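First up is the structure itself, then whatever we jot down about it.
Every protein chain of the complex appears in place save one, which is left out.
Residue numbering begins at 1 within each chain, and the chains themselves are lettered A and B in the order written.
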Amino acid sequence: MLSQADRRELDDILKKYPDKRSAVLSALYIAQREKNYLTDDDIRDVAQALDMTVTEVHAIVGFYTLLRKEPTGKYLIQVCTDLPCALRGADDFYRRLCRRQGLPPEGGTTEDGLFTVEEVVCVAACDKAPVAQINLEYHEHLTDEKIDAIIAELREKSTEGVTAG
Amino acid sequence: MSLLQEHVLLRHRDIPNIRDIHVYTAHGGYDALRKALNEMQPGEVTDVVKASGLRGRGGAGFPAGVKWSFIPKDVKPVYIVVNADESEPGTFKDRELIEGNPHQVLEGIALCAYAVGAEAAYIYGRGEFRGPFRGLQQAIDQAYEQGFLGENILGTDFSLDVYTHLGAGAYICGEETALLSSLEGKLGQPRNRPPFPAQVGLYGKPTVVNNVETLTNVPPIVRHGAEWYRQFGTEKSTGTKIFCLSGHVVRPGNYELPLGTPLRYLIEECGGGVPGGRKVKAILPAGASAPILPGDKLDLPLDYESVQAAGSMLGSASFIVMDETVDMVWAASKMVHFFKHESCGKCSPCREGTYWMEDVYHRLRDGHARPDDVDLLLSIADQMDGNCFCLLGEFSLSPVRSSIRHFREEYEMRVKRMGIGD
Partner (left out) sequence: MVSLTIDDVKIEVPEGTTVLQAARMSGVEIPTLCDYPHLTPYGGCRLCVVEVEGARLLQPSCTLPVSKGMVVHTNTARVREARKFVLTLLFSERNHFCMYCQVSGGDCELQNAAYEQDMTHWPFQPNWDPYLVDASHQHLVLDHNRCILCRRCVRACGELVGNFTLGVKDRGPESIIIADLDVPWGESTCVSCGTCVQVCPTGAIIDRRSAYLGHEADVERTRSVCIGCSVGCGVELITRDNRLLRIDGDWDAPVNEGILCQIGRFLALDDERERIVTPLVRRNGTLKAATWEDALDYVAGRLKPLAGKKGDGIAALASTRLPVESLYLFKQLFADKLNSEMVTSIEEGVTTALSGKVAQELGRPFEGSLERLKSADCVVAIGVDLAENHQVAGFFVKRALPNGTKLVVIDPYDNQLHELAHYALQPQAGTDYELLLGLMSAIVKSGLSRDEPTNLSELAGYDPQVVSQVTGISADTIRAVARLIASSQRPVFVYGKGVTRASSPEVLSALIELARLVGALTPDQSAIIGTKGQANSLAAYMYGLDKPFEVDGHQAVYLALGDDEPSRRLIKRLKGAPFIAVQASYLSPATEMADVVLPVEMWAEQDGYYLNLAGKLQKAHRALVPPQEVRSNVGVLKALAARLGVELEADWRKSLKKRAPINPVVE
């Protein structure tokens, strides 16, 4: 659901365009940023805010891979295994990561619901392989140790947040 | 390492912190814009770009100045859309320009807008560029503050607003009409052409769609003139080009070189050659979408004409190098998977053709291939050829056909393995 603050943010974005619907991807990003995926209510909210039909917005969600309808972990780790990265060991890097996180080779979400790991196609960082995006931020020149450290740090941060909250 | 005394595009490699507007202006930044606004008519800007021979760096290689000259003079508003949806496997040059030298990109946009009479520009970046676009937005804000963007730029009548816009994960949006649909908030599916964007583009208005790198070339062209620019490159492929080098090389990365530089220089001098002294087996010169070149083509000059004559395309100049250990059936299947994954599903040849090709590759991988499977792949490719709605479908054929053409024996081995181990 879009909060009042979200709606104000969206209003600012709308100023960029002569047509409201141009803001649909921005609006969907806003709607999914907290939980990393979109619910039916999010889609209805966005449709209503932009004078679009829910089927149109839903089709857009299905069309773009960064918009997600499946429940996703708090941190989405997307490892590129496309050809240039694979030539530099990304396939094995990804499989090892899944194994260490107790996930099947095709990826998935960790038991604590914190991390979703999946493989993606090219993310424009081929010279810095292996590479992953974690919640759409680049992490490059990765090694097993490096990614484990990042994951450990994020995990710690999350549990801290829980105790503090 | 470089054939250039100084970079024309990757200037941040020569000048630290040029992403800051003060550093940029201290090194001649925005002089070209000042020159254009004070001394040149809009048509003259287009003329100098035409005379420079600058060709679109996104992949199609269409002359940029000619594209600009298609914009009608009597229809308003006119839009500029900057294609930063860099999604071709092996391509990462626009990202470096945005991160390292953003003001040259913005100055190029402003020059283009002045030339075609546009008052708004949208920079469409792939969704993964959230981080790089934060920096870009800072650069835009700086440019507004310093009066290089916004109302009455440099005290003239010329005004321009520049906006950023992020996509959300769809390779097809790199195709210019799909990009426009996406920017309008529709599905990122290509449109019928004609009409071309120059006539009916964003929101139905005349629109120039140019790649980031293309526009980054414009400020030096306007500043130093067409003749200066033509000193780089060849007669028909003028200027410098950023070559994205990835795969089996010691030093992958972006390298700016004059067009026409031999492939060997890129791989061996720039990239430090193949690790472990292994041999180059194959090269993809334009990511996944252009035919594979066999490893014996290292003396090929890297300009549009020569690469085409060698049976491939320069495209976005994304060179993926594969050494002798690479299984070419595996490599081709990776690329076919990419295209199947990115097919939008609108036209049946692409939607189903990529599906069936991947299905055959799975059989090859899993040892269930049939004797006629290689011919089946070629037959699917032949029949998809020229029959898809947009170029994505056509692109998907390149890795299949070219890998079979040059490495058919690897396919045949897979086929013969059928039954082994049963």
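Note that in this section a residue touches a chain if its C-beta (ideal position, glycine included) is under 8 Å from a C-beta of that chain, and two chains touch if they have at least 3 such contacts.
What you are looking at is a predicted structure, and each value in this text was computed from that prediction instead of being measured.
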item: Contact with the hidden chain (one of B:Arg57, B:Lys340 or B:Arg414); value: B:Lys340
item: Omitted-chain contact residue, chosen from B:Asp161, B:Glu352 or B:Glu412; value: B:Glu352
item: From B:Ser69, B:Gln138 or B:Asn387, residue that would touch the chain that is not displayed; value: B:Asn387
item: Positions on subunit B contacted by the hidden chain, ascending; value: 170, 192, 194, 340-349, 351-356, 359, 376, 383-384, 386-389
item: Residues of subunit A (touch criterion as defined above) contacting the omitted chain; value: 40, 43-44, 53-56, 58-59, 62-63
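FYI, only the chains that are shown with their structure count from here on.
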item: Subunit A-subunit B separation of Cα centroids, rounded to whole Å; value: 25
item: Touching residues (chain side subunit A, partner subunit B) in the complex; value: 16-26, 28-29, 50, 52, 59-60, 63-67, 82-84, 86-88, 121-129, 133, 136-138
item: Sites on subunit B touched by subunit A in the complex; value: 86-92, 94-95, 122, 126-131, 163, 165-171, 182-188, 203, 244-248, 252-254, 284, 287-288, 318, 320-322, 326, 331, 334-335, 337-338, 341-342, 344
